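Below are the structure tokens for one structure; questions will follow.
Note that one protein chain is taken out, while the other chains of the complex remain in position.
All chains are identified by letter, namely A, B and C, in their written order; residue positions are counted from 1 within each chain.
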Amino acid sequence: FNTRVCVLYFAKSAELSGVREELLQVDTPINSQDLWTRLLGQHPRLLRVLQGHVVLAVRHQYVAIDDQEALTLRDGDEVAVVPPLSGG
Amino acid sequence: FNTRVCVLYFAKSAELSGVREELLQVDTPINSQDLWTRLLGQHPRLLRVLQGHVVLAVRHQYVAIDDQEALTLRDGDEVAVVPPLSGG
Amino acid sequence: GCVTSLPLGASKKGRDIFKLSHHRLSVEDVVAAVGSASCGAISLFIGTTREDQSESGKVIGLEYEAYEPMVQSELAELCRRLRARWPDLAHICVHHRLGWVRVGEASVVAAVSSPHRHDGQRALVCLLDGLKANVPVWKKEVYEDRKASWKENAE
Partner (left out) sequence: GCVTSLPLGASKKGRDIFKLSHHRLSVEDVVAAVGSASCGAISLFIGTTREDQSESGKVIGLEYEAYEPMVQSELAELCRRLRARWPDLAHICVHHRLGWVRVGEASVVAAVSSPHRHDGQRALVCLLDGLKANVPVWKKEVYEDRKASWKENAE
């Protein structure tokens, strides 16, 4: 099953991908690792630098890359790439 | 040996003694308990209420009433009656 | 607009007030936001960029960005946890800068009001720990030579 999600890139991930926001076709359900792999296919430069230092946020909830749970995505869902935080 | 110290009363002790400041003849050296007894002789109402709830300050240093050390006082030294603190 | 004000509604015990702003933060505004006739204690924290903070050169300022709706939801969740731990907390307020912040200007002002001082002071420590650990905000240091590097919170 194919759905179109809205991917948001922040901070270093926006610099590396060259975009802040894009629509992306993904199969659903999908686990976090496969979602990340899909983003890497789109933006290979993300891999080198952020691998191991990034989490995703799906519908405003953090999801670790190695989380095995299958995510059921719907059209328009927000997926965000979250590099290490540095607020405050 | 007789000396004249300046006794300061604060908060409840000022209300009980009816004065905020007075000159007082005391024998020196004198320990804290005898100094307190001298103040009580001057203002008997102090005793009832503050006994067990007061310390003295001699030349800006706190001295417990039951401190046994002999204090050598000089003319003009400040002795303060310090009821329980409530700053802040 | 430049300012995102996110009043999250009142809990039984008090208000949670979050604001992301491209303008100078006002300590007075944050104090006023947590002020309460029934609360004796306001604990407040101001975080400011230090001069000569970096090994990569002289820092002239910071560039902040945030995932704004998730800042709101994460701060709300953080406040729920604080209120569970310290049920007497009255109001909680966080103002955070976005965009360009010069060295010496506050990037965050946070405050908690509480009937008793120790509760508020402890909650404020946890509020800032949680802010740094979980709230999606990022900064990069910008140096005299205009180079920049994204920072990472140690905590």
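One rule holds for everything that comes next: a residue touches a chain if its C-beta (ideal position, glycine included) is under 8 Å from a C-beta of that chain, and two chains touch if they have at least 3 such contacts.
Because the structure is predicted, anything quoted here is derived from the model rather than measured.
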Among the chains presented, those that the missing one touches: B, C
Full-complex contact with the absent chain, from C:Gln121, C:Asn134 or C:Ser149: C:Gln121
Sites on chain B contacted by the missing partner chain, in the whole complex: 8, 10-12, 57, 60, 62, 80, 82-88
Touching residues on chain C - with respect to the absent chain: 27-28, 31, 35, 37-53, 103-104, 115, 117-118, 121, 124-125, 128
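Note that in this section only the chains that are shown with their structure count from here on.
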Interchain centroid distance [CA atoms averaged], chain A/chain C, Å: 26
Centre-of-Cα separation between chain C and chain B, whole angstrom: 49
Rounded Å distance between chain A and chain B, as computed from the means of their C-alpha atoms: 73
